[in-house]
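Of the protein chains in this complex, one is absent; all others appear in place.
Chain lettering (A, B, C, D and E) follows the sequence in which the chains are written, and residue indices restart at 1 in each chain.
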Amino acid sequence: MTRPSGRAADQLRQVTLTRHYTRHAEGSVLVEFGDTKVICTASVEGGVPRFLRGTGQGWITAEYGMLPRSTGERMQREASRGKQGGRTLEIQRLIGRSLRAAVDLKNLGENTIHIDCDVIQADGGTRTAAITGACVALVDALGVMKQRKLIKRVPPVQMIAAISVGIYQGEPVLDLDYPEDSAADTDLNVVMTDKGGFIEVQGTAEAAPFTAEELNAMLELARKGIAELFAHQAAALEA
Amino acid sequence: MTRPSGRAADQLRQVTLTRHYTRHAEGSVLVEFGDTKVICTASVEGGVPRFLRGTGQGWITAEYGMLPRSTGERMQREASRGKQGGRTLEIQRLIGRSLRAAVDLKNLGENTIHIDCDVIQADGGTRTAAITGACVALVDALGVMKQRKLIKRVPPVQMIAAISVGIYQGEPVLDLDYPEDSAADTDLNVVMTDKGGFIEVQGTAEAAPFTAEELNAMLELARKGIAELFAHQAAALEA
Amino acid sequence: MTRPSGRAADQLRQVTLTRHYTRHAEGSVLVEFGDTKVICTASVEGGVPRFLRGTGQGWITAEYGMLPRSTGERMQREASRGKQGGRTLEIQRLIGRSLRAAVDLKNLGENTIHIDCDVIQADGGTRTAAITGACVALVDALGVMKQRKLIKRVPPVQMIAAISVGIYQGEPVLDLDYPEDSAADTDLNVVMTDKGGFIEVQGTAEAAPFTAEELNAMLELARKGIAELFAHQAAALEA
Amino acid sequence: MTRPSGRAADQLRQVTLTRHYTRHAEGSVLVEFGDTKVICTASVEGGVPRFLRGTGQGWITAEYGMLPRSTGERMQREASRGKQGGRTLEIQRLIGRSLRAAVDLKNLGENTIHIDCDVIQADGGTRTAAITGACVALVDALGVMKQRKLIKRVPPVQMIAAISVGIYQGEPVLDLDYPEDSAADTDLNVVMTDKGGFIEVQGTAEAAPFTAEELNAMLELARKGIAELFAHQAAALEA
Amino acid sequence: MTRPSGRAADQLRQVTLTRHYTRHAEGSVLVEFGDTKVICTASVEGGVPRFLRGTGQGWITAEYGMLPRSTGERMQREASRGKQGGRTLEIQRLIGRSLRAAVDLKNLGENTIHIDCDVIQADGGTRTAAITGACVALVDALGVMKQRKLIKRVPPVQMIAAISVGIYQGEPVLDLDYPEDSAADTDLNVVMTDKGGFIEVQGTAEAAPFTAEELNAMLELARKGIAELFAHQAAALEA
Partner (left out) sequence: MTRPSGRAADQLRQVTLTRHYTRHAEGSVLVEFGDTKVICTASVEGGVPRFLRGTGQGWITAEYGMLPRSTGERMQREASRGKQGGRTLEIQRLIGRSLRAAVDLKNLGENTIHIDCDVIQADGGTRTAAITGACVALVDALGVMKQRKLIKRVPPVQMIAAISVGIYQGEPVLDLDYPEDSAADTDLNVVMTDKGGFIEVQGTAEAAPFTAEELNAMLELARKGIAELFAHQAAALEA
């Protein structure tokens, strides 16, 4: 099997994390997994949703969007259609759940952190790139919250990263790009913590069902790839 | 650990599949997993979505809803809110993907089968009950299609069933009911074929991350439970 | 004239009222008028709409829906269309007005009772079945309110029931089923109290205009049929 | 009993029908029932809704709206709320059904007549004024259709008019204005043909239930009032 | 060049301002610029939008609509389409900004004045007629606010009026009607105060770009026309 990109089966695309990418947000990161490019911002607002008022606890929520021509064919703009599609809602729910695992919400005070992930160029793996970049933006936003004295100290963060794996032409491969994704038999998105635990595992048989062995092989690849992503995150945060 | 219901860790709730539950649909099944009750109908319509026209191939799509008072607290009716929520869209996309794995769409002619899963009483596991019941409704609808000569023969069906598993008080348990679901550390929905392959695996850490070992233990439980569901489906279809 | 069902002109279909049909709602009734089956729930919530706040008075409101395949041809799901149709809104306004006549709202405290009527199988007369069943669910909800000490005593209830009548092949008939309803010259929905007063009278000439004599003949039939419905309600509530 | 307006119980308000009120529509009538003022236009368009295509038959449909400050308190504009309310939909469905009784749709060719009834000032009875005015606009539109050779001859028209009646302070009164309408025990809208048949009878008990005797007394009043409305229509059409 | 209407290049259409046109609104004016007819109401409500609460300052906001058959071809009703179009929003934003220039909002107390401009017949220039008429309605509403003691005195009002000018067949013309508007090379809407200052200048090249000289010639025409409009406003307010 040869991957369309010529990568090894266990090889990530070029990963770049650019902090302070835009100026206004408390955290702003451009994340690139090869040709997939996502702007991730973390915006801090006082107050929490109604169900948390008075609890002293904070909240993290996420929204996701794609620019209409981030893709090969122009997609209709969701704002002009008047609603977000099912895929969009599914992805932003996943991002939100994943990021809420990064930090104990009790440590945020009654503040909300809005994560916005906007895809400016898509080549497969936008949701996993988004989670990986958003976690860095979240860390930056926590630093700003401390500076603004919204919180007394930056709380401990369990770093979160995500990658897609799949069965392509019968073999497990890491970090599917769009040509692989469209042709894969199985597609699995994995979200992990830097302690090695799973936060989300979402696998879908696109063509043939997959076996427990294939699942475990894919999880192993994911674990390896995510370990590299944690290194990228750490390097970016130290820069 | 004692389950709130007193069930053993690997014990399903009482499963009932009532065919021909309502009169108009080509397939109509009431599925009950304990107190969770879902009406699953399969409706046959001539024609396919635009992207399939002229291909000679059919389509299967699904929608999901909950009656406003199927739950402990009344939920706002989605029709009056003016949109379906993210959870609803996510579930109906899952049901649709799962059911499309049951039959080769090339065997349907240019017809669409609409799967509607409406929860009349919820006690956890509505999406897995829906998939399990909808597959039986689908089989009945295929029989009607043959009678109406929309297809020449009933195509081979790969039966599909689904169950939730989770880590409850540190132990893997099968078929979570609502009290378990709300308290579980991890929730995993598994969709399988009767050949033993996985169609969907969706695991979410609600509290602490889960390990590969826990994932495999849960998958093992799921496999056992789903095998029982296939027996229930077969018995219902023979009746 | 022979009715498609073989019933006498003044004969109701088989009427069944099943209380405690689902588990969560304060009142939950499955009402069946022949093949027409509607789940009616009454849900109690603290608080009232803004225009009643501070008045000490309660509120009763209703919503109505049909499962997509409750009908001979699948209807588009209103939640996915993004709005309720005119027929739906008209019917739920009728149900709400009718039920508010059952009890003096001053006796409810500042609580709201939501009536949800969801048609799981339609064969004509869904709105009249809904009103008839919902009144029983309302009585059950009042009992629960008393148990929960939301009200001191169960207030007096004026029972409400409803039936359709029409001119079918030139003759007045009671309780139209779908084949009659589609072919009727005139369709009249009548809502009454158990004291014999009219709450709503809504007559529509589908084909030819109707006369005052025909109207009175239809009202007479309705009165007879509704008297039987009150007996069914009473029997159900005594059970 | 004295009516707030000083009118006799069986006395209509001043009725005015101004044809050719606006310039563009094929039929355009300003109808005034006292201080209630409604612009009714009939617009002719080629083509019919999908369910009638190829039948050679035409269609009549209606929409209704109120200017935001046609009422004592400003109402929110439905266009900016993003949906029409239940009352609006109910009224426009009534207007449409009523006008479709005026003419045999087979005589219209495959053309659609859109009736628009827009209330510029409201003082009770807007729906009945709308129906009464719209029927005159419809007649004018049929004349234009003949001129434009869309139809060979103006088809026979069964004139349609409508009035409200009610029980006010215990007595039946004709043509309720807003102060009466808000205080009435019962409100009944009646739509009739010039042959004396009923097209719609919609009665609602606002406070106490009403009796068959009251209903018949109200219908008698309505019949008298509508006869006068037919005279107003005829005079307007002859002018 | 001859204008379709035979008017001189610098000649307004017949202008009429009818105060107290409808009964309920605090200010209600029918404005006519030839065949363009707009009902402008000013409605006073206690309270202000959230961003002004507690400032002691008032607010003026505007909405605009067209009756479906105010135009040569029937337009779809925005309330039934479920949203206001871009042109509508653009015009109502313009009306709102223009009217807020008429009075110092600090003089209104925490009250909101809603301006509603509804076109009942369109023949070009609806937005400029609307602004001109709405300013008179605003003055009337301020008088009512004083009577109701919502404000201590009627604040000073800078009268606002508006006109369209354009380049038609190569020459600047004043107050374009619909036939001119559809054929014009350039269309310019001008809003001024009675002190001679500009509030809004919105020019659009429909066909060929326009020059600074043409712009100045159009502005000169506008100034002349608006001076006449101020005279019409003053005469109406003195009547």
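Convention: a contact is a pair of C-beta atoms (placed from the backbone, for glycine too) under 8 Å apart; a residue touches a chain by one contact, two chains touch by 3 or more.
All values reported here derive from a predicted model rather than from experimental measurement.
Asker: Please identify which of the visible chains the hidden chain touches across the whole complex.
Answerer: The omitted chain makes contact with A, E across the full complex.
Asker: Of the residues E:6, E:46, E:86 or E:156, which one touches the chain left out of the display?
Answerer: E:86
Asker: With respect to the chain omitted from the figure, which of A:69, A:106 or A:148 is a touching residue?
Answerer: A:69
Asker: Just name the one of A:7, A:83, A:146 or A:224 that touches the chain not displayed here.
Answerer: Candidates A:7, A:83, A:146 or A:224; residue touching the omitted chain: A:83.
Asker: Which residue, E:150, E:183 or E:205, contacts the hidden chain when the whole complex is considered?
Answerer: The single option touching the absent chain is E:205.
Asker: Identify the residues of chain E touching the omitted chain, counting contacts across the whole complex.
Answerer: 83, 85-87, 89-90, 92-93, 97, 101, 188, 192-193, 195-205, 208-212, 215-216, 219
Asker: Could you list which residues of chain A touch the chain missing from the display?
Answerer: Its contact residues with the unshown chain are 22-25, 28, 35, 37, 39, 41, 43, 45, 63, 65, 67-72, 74, 77-84, 88, 114, 116, 118, 120-122.
Definition applied: only the chains that are shown with their structure count from here on.
Asker: Spelling it out: a chain qualifies if it touches chain B and also touches chain D; which chains qualify?
Answerer: Intersection of chain B and chain D contact lists gives C.
Asker: I need the pair from B-C, C-D or D-E whose contacts repeat those of A-B. Over half of the residue-number contact pairs should coincide.
Answerer: C-D
Asker: Just by CA atoms, which chain is the most central one?
Answerer: C
Asker: Would you mind working out whether chain B and chain C touch using mostly the same residue numbers, over half shared, or mostly different ones?
Answerer: same
Asker: Averaging over Cα atoms per chain, report the distance between chain C and chain E in Å.
Answerer: That gives a centre separation of 50 Å.
Asker: Rounded to the nearest whole Å, what is the centre-to-centre distance of chain B and chain E, using the mean of the C-alpha atoms as each centre?
Answerer: A distance of 58 Å separates the two centres.
Asker: Can you list the chain D residues in contact with two or more other chains?
Answerer: Chain D, residues with two or more chain partners: 83.
Asker: Between the chains shown, work out who touches whom and classify the graph as line, ring, star, complete or other.
Answerer: line
Asker: For this structure, give each pair of chains that are touching.
Answerer: All touching pairs, sorted by chain label, are A-B, B-C, C-D, D-E.
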